[in-house]
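For this view, one protein chain was removed and the others were kept in their places.
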Amino acid sequence: MDTIYYLVLVPMIYLAFFVFSVGTIIRLINIWRKPKFPTTLQIYPEKKPSWLWTLFDTFLLNSARRHNPVLWFFLMVFHFCFLLLIIGHLELIKDFRILQIIEHEIFLGKGFIGLILSISLIFFLFRRFVSPTKDLSVPEDYYLLILLFLAVIFGSEMDWARTLYGYEEMGVEDYRGYLMSLFLLKPDISFVDAPGHSFMLVLHVFFANLFLMFFPFSKIIHSFLSLPLNKLRRG
Amino acid sequence: MEEKLREELIKLFESKLSKPMQMYLETCSRCGICTPACHAYASMPQAKYTPAYRAEVVRRIFKKYFKLQGKIAPALGAAKVLDENTLDELYEAAYSCTGCRRCMVYCPFGIDTQQIMSIAKLLLIGANAEPELLTMLADVSVSKGEGIEDMKESFMQGLKRLEDQVLEKWKMEAGEMEAGETPIPIDVEGADLLYVALAGAHSIIPAAAVFNAAGEKWTLSFFEAVNFGAFVGDPTKTKLILDRIVNEANRLKVKEVCICECGTAFRVMKQMSGSQPFEVSSITDVHAKYIREGKIKLDKSKLNLPVTYHDPCQIARNGGVIDAPRYVLQQLGADYRELSADPKYNWCCGGGGGLVAMGDETHDFRMKSAKVKADQVQQTEAKILATACENCHAQLSDISKHYNMDVEVKYLSSMVADALIQ
Partner (left out) sequence: MSDEINVDKVMDLKGMPCPMPIVKVSKGIKDVEVGQVIQAISTDPGSLTDFPAWARTSGNEILKTEQTEEEFVFYIKRTA
């Protein structure tokens, strides 16, 4: 059991980050090296300044809002919460003064972020079982949602344990110790091997690792391509 | 399918992988927001008519041959081997898509389904499985250009027969005409404007009358505007047909190339001719300019019936000519009604992408998929349906017959010519 814990919490994390960063960079470089398209691909009428509208389209999902408000609501909530989670995880490595401009507890949202994410993911998953979205979906779409859901639910569980029923064995400082050790290439999992919840951590990290390794080979690459594509449409 | 052919097709696929195309193929999250955008789906709700599904037909082949995911775990993305079955799917996807790009407005990423369908069309050409008719038309068009010297004679003869009809719409006094000038000038070096028409009287007569009325120094192109190469999706033929007009414009040293009412021709010329010493404009733009500058005067009392205007996709949403037709109709004194509150959401007529040129073969699909268009027109209660594209005009005429609509389909340029005040 200890070996499995170690494998997931140390080598697999390194592997996941390696695959994620190298894979993503190679994929983006591959796109970058393709020839330019000789003419415009924009949609009219155009609105100026086009870069501002591009940002609007990309980050506020303007077209989704207009054509599928319910889905838009969940998409906005999901992506925003995901951003907060990234911030939360960064703060689990160390204190970032800049992130504490608005003072908050580490892991914002008192456990609600995870809950909202889980609900959104269930919504995304369920709508893929209904036509016409069902007819469009391929296995990748389901797997990604399930992977994310599992990563989120086990991750949230650790947070809920702290906030909801006063579990204090593994706290922010322990995670910091562990993550910092990974970061400094002197891995030490003794910070996070407390009984009970380390099991959750291992599951959380395991699914998150899988997700990260899948990332560069999947449609999640849209997180990088949405902006340039929206710019093409705005001209 | 033979391995050799497959390899050739994959090479063809690769030739289409520009930066945007690669991104279009990588990005779709199959969220389905585009689903209601397609007129074919809105008229006949079947999954195969949703834009994302169409694009996925191409994307599955992309995954198989160009993506690591498709090579390692093809089942994940439902990657597909390129074979006879896939070709059938490509045909169905590409030739039930009119390339109107309405779905691109819906997509949160702005994925261009028309671009993705251009891969499908090219693969079909490579496998000799494209619609024969469209290739025939493209070949005829290319051949006409090659044999232009032999055909000049018969072309001029054909034009002579139209002159009287031009004069009927706009009388040119003998004094007004300089030596050698005719109602339909052709091959005039140093003219200001080269008008590229279609090989049909309806595209030449009204336009000529308006040019003459405005005192434009114009000349008619030997070539027809329509680009059948673009319909069938053959980049080489598209360029051949485009280049000869560009060359003619440069040879005659014109300042402006004006494209007749043909959506494809306008978009191809405007966006694909590259940097040239001339401007490219649509005939609607030119008419609006004449009115604004007072070069022509229109009788505002002629249109007694409510009018609506169908924005041809390639001219409006994809070409940017949106205000000019509205201004022209206003100057015609029309009781004008919009089809769509925001023109970029206008429904496609259902005839683009070569479907109309394929005639009876596609008639059934064109009529069924245009149900939403028919409803949209009828809701305006307009009695005149104006448009500025040959394809749209043909399709809208078919629709109005099929759905027993009480509406007359008219070319905007003809309406201008009919309202000219001497």
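Lettered A and B in written order, each chain numbered from 1.
Methods note: a residue touches a chain if its C-beta (ideal position, glycine included) is under 8 Å from a C-beta of that chain, and two chains touch if they have at least 3 such contacts.
Here the structure is a predicted model, which means the values were calculated and not measured.
J.: Name every displayed chain that the left-out chain is in contact with.
T.: B
J.: Sort through B:A207, B:L220 or B:A357 and give me the one touching the missing partner chain.
T.: B:A357
J.: Check the options B:S15, B:S143 or B:N304 and report the residue that touches the missing chain.
T.: With B:S15, B:S143 or B:N304 as choices, the missing chain is touched by B:S143.
J.: Just to verify: which one of B:I10, B:A199, B:L240 or B:M405 makes contact with the chain not shown?
T.: Answer from the full complex: B:A199 touches the omitted chain.
J.: Name, in rising order, the residues on subunit B that touch the hidden chain in the full complex.
T.: Within subunit B, the residues that touch the unshown chain are 133, 136-137, 139-144, 147, 150-151, 154-155, 157-159, 161-162, 198-202, 224, 226, 228, 357, 359, 390, 394.
One rule holds in what follows: only the chains that are shown with their structure count from here on.
J.: Taking the mean of the CA coordinates per chain, how far is subunit A from subunit B in Å?
T.: 43
J.: Of all residues in subunit B, which touch subunit A in the complex?
T.: Those in contact with subunit A are residues 17-24, 26-33, 35-37, 45, 47, 50, 52-53, 56, 67-69, 72, 75-78, 101, 104-112, 115, 271-272, 274, 316-320, 322, 343-344.
J.: Which positions of subunit A touch subunit B when the two form their complex?
T.: Listed in rising order, the residues are 27, 30-32, 34-41, 43-46, 57, 61, 63-64, 67-68, 71, 75, 127, 131-133, 135-141, 143, 217-219, 221-222, 225-226, 228-230, 232-234.
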